[in-house]
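As you look at this complex, bear in mind that one protein chain is not there, while each of the others sits in place.
First chain written, first letter: the chains are A and B, and each begins at residue 1.
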Amino acid sequence: MADNVRPRVKAPRSAEAGETVTIKTLISHPMESGQRKDADGNTIPRSIIHRFTCAFNGETVIDVAMEPAISTNPYFEFQAVIPDAGDMTFTWHDDDGSVYEETKSIALA
Amino acid sequence: MTRTRAIAALLGAAAVTAGAALAEPVEDKLTVNGQIEMTTWTEPSPVVDDALPQLISGWHFRGTETRAMQADDFDNPGMIYVDGAREAWDTVEGEAGKSCASCHGDVSEGMKGVRAVYPKWSEEAGQVMTLEMQVNACRTQGMEAEPLKYTGTDMTSMVALISSVSRGMPVNVATDGPAAETWEQGKELYYTRFGQLELSCANCHEDNYGRMIRADHLSQGHINGFPVYRLKNTKLNAVHSRFKGCVRDTRAETFSPGSPEFVALELYVASRGNGLSVEGPSVRN
Partner (left out) sequence: MTLTRRSVMVMGAGALVTFGLPMRANAAAEDAVTEFTGGAEVGSEGVTLTAPEIAENGNTVPIEVAAPGAEAILVLAMGNPTPGVARFTFGPLAGSQSASTRIRLAGTQDVVAIAKMKDGSFARASSNVKVTIGGCGG
């Protein structure tokens, strides 16, 4: 597991049934591209988060395949429809096999 | 020799004036989270003494998207570090069994206003202290814990946390009384030309702010926005790290973070910004 990887999510606490809401996500991760060299001239191996998903009550909102060109501390902003109260789950998949997760509950307004 | 000098001078002039069309700092208003109103463009305090006609925060010299990133605590990647420091604030460390919270309570109350008046004279220590020095004094004496590396991530995150609770408040460092001698030293450094390029801080930040140096938009060099999340290295940067880089870029042997020269310089540079709001952690290029 990479060091100090913190996910953060901004989602509303409640929404009207069927409302479209804006979701923002950020995760602290160096996104080592595999292009850099260390002081001795050796290439630092790639180690990035290669996939991000968001689902609500199990149904996909968005699924992102990520490449090294995504900046350090990957940031995404997108929209989701909230048909009902429930849980929004977020996953980030690291090259090293770790999966970071975050869940936000959204109530009906 | 002289012909080369002439060419160099012409190219130097071209480099500095080339981007004239993009030169002006952008007029815009910074309100963070729709709540914290920032003073980013104001009249200089008497301290600055005619050196700058107006005080303009570095925020105004950056592009549209960069300015927007600082306006929201979620969009501002510097706040990730503040979150980490919040946890550290409550964590017990050292032989005395204390955390920062043990003495200072809740950070937003205990530290409100602190960033705005640092660096400042410490009677106890008999010298001007920067915030980093004060954090380490608290750690070593109060907590009996190890000091943090001056420009390391842990220290810079903690300074960012302490800055963040003073956002919006005007920078107001004392330049008189016991701090006066250090302030004068800092002022002298500010106007001293360093390195092979023989540049002083003033050459860029007082004489040429608003112009382009190659592709960078020169600001007035205030430090009210520190620690700063730089897009360039995607991390938080401390004041002394930036000073060290600037001096190195004049092709000089640079000073160390925490050195008396940089402490004096930080006091002086902070005073030039007296009146601007504390913005740290800010977002810059």
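In this text, a contact is a pair of C-beta atoms (placed from the backbone, for glycine too) under 8 Å apart; a residue touches a chain by one contact, two chains touch by 3 or more.
Keep in mind that what you see is a predicted model, and the values were worked out from it rather than measured.
Considering the full assembly, A:81 is the residue among A:17, A:44 or A:81 that touches the omitted chain. Interface note for the absent chain: among A:16, A:59, A:87 or A:101, the touching residue is A:59. Residue in contact with the omitted chain (choice from B:24, B:49 or B:65): B:65. The missing chain lies against subunit A, touching residues 20-22, 33, 35, 55-56, 59-72, 74-81, 83. What subunit B contributes to its contact with the hidden chain is residues 3-4, 7-8, 11, 14-15, 18, 62-66, 69, 212-216, 218, 230-234, 242, 245-246, 248-250, 285.
Criterion: only the chains that are shown with their structure count from here on.
Subunit A and subunit B have centres, each the mean of its CA atoms, that are 31 Å apart.
Residue ranges of subunit A in contact with subunit B, taken from their complex: 4, 6, 8, 10, 24, 26, 28, 71-73, 75.
Contacts from subunit B toward subunit A in the complex involve residues 74-75, 77, 80, 83-84, 234-235.
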